[in-house]
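Excluded from the complex is one protein chain; the other protein chains are retained at their positions.
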Amino acid sequence: MKALCKTRPAPGADYIELPVPKPKADELLIKIHRTSICGSDVPIYNFTGWAGKRMKLPFVFGHELCGEVSACGSKTRGFAKGDFVSVESHIFCGLCYQCRNDQRHVCANLKILGIDCAGGFAEYAAVPARCAWKHSDDSLKDLGSVLEPLGNAVYAVLVEDIVSRTVLINGCGPQGLFAINIAKACGASRVIAAEVSPFRAKLAKKMGADAVLNPAEPDFLGRLRKAAGAEGVDVSVEMSGNPKGIELALKSVRNGGRFTAFGLPGARLELDYANDIVFKGIKIYGIAGLEIFRSWYKMESLLKSKAIDIRPVITHVFAMKDHKKAFETMTDKEKKCGKIILVP
Amino acid sequence: MKALCKTRPAPGADYIELPVPKPKADELLIKIHRTSICGSDVPIYNFTGWAGKRMKLPFVFGHELCGEVSACGSKTRGFAKGDFVSVESHIFCGLCYQCRNDQRHVCANLKILGIDCAGGFAEYAAVPARCAWKHSDDSLKDLGSVLEPLGNAVYAVLVEDIVSRTVLINGCGPQGLFAINIAKACGASRVIAAEVSPFRAKLAKKMGADAVLNPAEPDFLGRLRKAAGAEGVDVSVEMSGNPKGIELALKSVRNGGRFTAFGLPGARLELDYANDIVFKGIKIYGIAGLEIFRSWYKMESLLKSKAIDIRPVITHVFAMKDHKKAFETMTDKEKKCGKIILVP
Amino acid sequence: MKALCKTRPAPGADYIELPVPKPKADELLIKIHRTSICGSDVPIYNFTGWAGKRMKLPFVFGHELCGEVSACGSKTRGFAKGDFVSVESHIFCGLCYQCRNDQRHVCANLKILGIDCAGGFAEYAAVPARCAWKHSDDSLKDLGSVLEPLGNAVYAVLVEDIVSRTVLINGCGPQGLFAINIAKACGASRVIAAEVSPFRAKLAKKMGADAVLNPAEPDFLGRLRKAAGAEGVDVSVEMSGNPKGIELALKSVRNGGRFTAFGLPGARLELDYANDIVFKGIKIYGIAGLEIFRSWYKMESLLKSKAIDIRPVITHVFAMKDHKKAFETMTDKEKKCGKIILVP
Partner (left out) sequence: MKALCKTRPAPGADYIELPVPKPKADELLIKIHRTSICGSDVPIYNFTGWAGKRMKLPFVFGHELCGEVSACGSKTRGFAKGDFVSVESHIFCGLCYQCRNDQRHVCANLKILGIDCAGGFAEYAAVPARCAWKHSDDSLKDLGSVLEPLGNAVYAVLVEDIVSRTVLINGCGPQGLFAINIAKACGASRVIAAEVSPFRAKLAKKMGADAVLNPAEPDFLGRLRKAAGAEGVDVSVEMSGNPKGIELALKSVRNGGRFTAFGLPGARLELDYANDIVFKGIKIYGIAGLEIFRSWYKMESLLKSKAIDIRPVITHVFAMKDHKKAFETMTDKEKKCGKIILVP
């Protein structure tokens, strides 16, 4: 099969011939239909930051994928050849405290597909059956690889009741754009987006944002309060990972409000813990991943009932052999992209 | 002033001249703008059932009202002459356990406006300031008397997260119609309405119901499962009060689902407690009234953000002097009405 | 092996020689250490009521059990020969909506051990590995078969925060006795027990009840309010299944309080739905089974931290061959027993 492989400790990857993986007893072999690029694939592709330290070469990466079940390991239950599945990238053990208490996404023995084991930028991938999500019909096949990041946004926005809340979505990458759409569909009062890139600001409007603010311009908090109310927002969903953005997003929350910590800064950061967390009595949710499979059911429902429509966020579809162009588009300085699909 | 007064222990009421009420120290005097008729006003008007026993004549009734503050009692805070207010009909004491634990609507010393004290079908009414809800602008003045019943529906539907849930709204009186609209606006997956009256079934569709079933036709549960899924609905909101309807609505809930007990049967009733409640592991919420003022904030937000539009539910506006026609319309056998407004 | 088998459609059972069961690929073979008798085993033993209709003879029953893993099916993970396990009797499928949304105990394809498939009153039993709970040490071996019913009580009492609540435990069978102890250990303010049998009333005191009331004596509600406060109790946990008891337990709840429906009446029953559920705005939890495995973790913690001590509830230990005496003790009219253990 063809697979996108990190072969050298240097920027770039190679689309090369590799043997089709053999599924273990508890795995499914998936014939990949579509994949998509996550922000965390960029340091892997470029071999920078944590990726250079954690990944052992050679390595097939990619963790947003969907496709058809082509073979079922002997210990699997509930799947058959021909089933169309999306894949949960958080490989939970199923046996630890967290797994047996409905917190699989923070499993004590968590592995990430495409990082801790071979991933999905390929024609075939072997994945644990317990991480596969069977589609009930064909209507979401084109979105199959995007369900996993959509689920992140579902969890981040809906971790607490959003009805009648004013919401700040801080950062309009694909998950921020999803988040806007989700908040509007679930009864949020006003959704304010913060984004620097004009391309993405425009997409944010399209996804339903009531206002889009440029955080690079002066007096962000003043403008936010004008748009959302003098007290600040009820809910602030931080999806930029930018240290300054994180601080502004914290300060934007009203007394007793909610903050979602989702975006990942590259280093430690400084906060006004006493004033911005304790005295305001806010609640902070650290969100990595999604509730397995609660978030999956929610997103399937939101998509099928047409409460949300995320197709505008998919701005590019590339053949996997054109990966270089895809990653260039992804890392474009003006961020003229939403979600990017790779087809093997 | 003119007021609609029960003067005799017999059907009907009289629109007569009465002195303007004098607000007590903790009350506001309201110059009534609009009122509306609640289902519970019908037995009062007709002097039947509980009403005949509980009400002491002569009596001004009506508890759905809005208007302008015309005078403020000496102990009131936060209101001024000219403020436009809607009124919470559940007069809570503010001092009991429930009141100090965010359950004012089931206050241990609860009084109901227009039942336990003089009501609002009049040109003026005196109401406790703590039960008044100030409008922040003029945009909802025409809906002012309808906010209170809308709040009932808000509480009944949103008492637990509704996102991605299949929902049965059992009974499409005004609150059922509101409930449909609210569920759709807050991310419900499919909303199935049950209603006998073709007029109201049509309104249910208009308010967003994905399907409307006639419970009088055979095999309601079979048809419901066809519309909502083989397991039954996630959430069943019972708003008919019909004993048979209550039983069907209970049976319609999937294992582990939620049931809202809202409609009021006229007598004790028989249930399959073991099979329909215990074994299925469902949760039942008894709902009378609304969360004060949580539900008020929610409905204001849903209306102002245009997530919901309840104006189609208001099917008739009568001058208060035409009360006889209004109550006849209200009790029409074919139920060819939604919410009915009375203007003094 | 020896096993307690229903061989004839008549009262009684036979302790006979049967082949040791062969575990399927996803099962464990357990060498039984101890079992215990559940109330639902009585109609099976006597072949009355639902049991006569549902059970197909011959049949090994019993669903409260513990023992040592003696063999592991080929598809099992996480267990090894020699592990000591207790067993969850609710055999969930693991694949349905409820199972994938943390509601395994109301799985859409639920089977009950010892009812829908062969049970544990035997020297060996084969059970699905996903229903086995591994003990972390030897300290709870003597209680191993009692964990499952204890977990029912844990779920019933702790389904919502109990801190500072006044609690009625209605019916002091073994699970009621557990419930008293759990409520006290978790911060309940006052725990009132209701029980007719003097033997069990005494046990209720021993388990920590602040007061024990006899519901057969006049004015139960008056006496309850004297003991718990004029408003009624915050939480009423109904464990008797007695129709009259259910009604009194419902009426005992304060406005806005909580009711747990746990005990199983033998037939449909009549309630004052409008006054006791809707107007009071209470919340009702139907509880069958326990949260898998959330409740298991909770009970392990409560036992190991010695917050609860349930050993006094175990009043009898019989050899399994003395099953006749055990079931006679269990159905004694004066209810002079708590939990009864059977040792194969």
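We just call them A, B and C in the order they show up, numbering each chain from 1.
The rule is short, and it goes like this: a residue touches a chain if its C-beta (ideal position, glycine included) is under 8 Å from a C-beta of that chain, and two chains touch if they have at least 3 such contacts.
Note that the structure is predicted; figures quoted are calculated from it, not measured.
For the chain missing from the display, the contacting residue among A:Ala108, A:Ala216 or A:Ala319 is A:Ala108, taking the whole complex into account. For the chain missing from the display, the contacting residue among C:Cys186, C:Ile292, C:Ala326 or C:Leu342 is C:Cys186, taking the whole complex into account.
Among the residues C:Ala10, C:Ala80, C:Ala216 or C:Ala307, only C:Ala307 touches the chain that is left out of the figure. For subunit C, the list of residues touching the undisplayed chain reads 158, 161, 163-165, 185-190, 297-298, 300-302, 304-305, 307.
Within the entire complex, the positions of subunit B that touch the omitted partner chain are 25-26, 74-75, 77-78, 94-95, 97, 100-102, 293-294, 296-297. By the touch rule set out above, subunit A reaches the unshown chain at residues 97-98, 101, 103, 105-108, 110, 231, 241, 246, 254-256, 261-266, 268-274, 277-289.
We take it that only the chains that are shown with their structure count from here on.
In subunit C, the residues touching two or more other chains are 97, 101.
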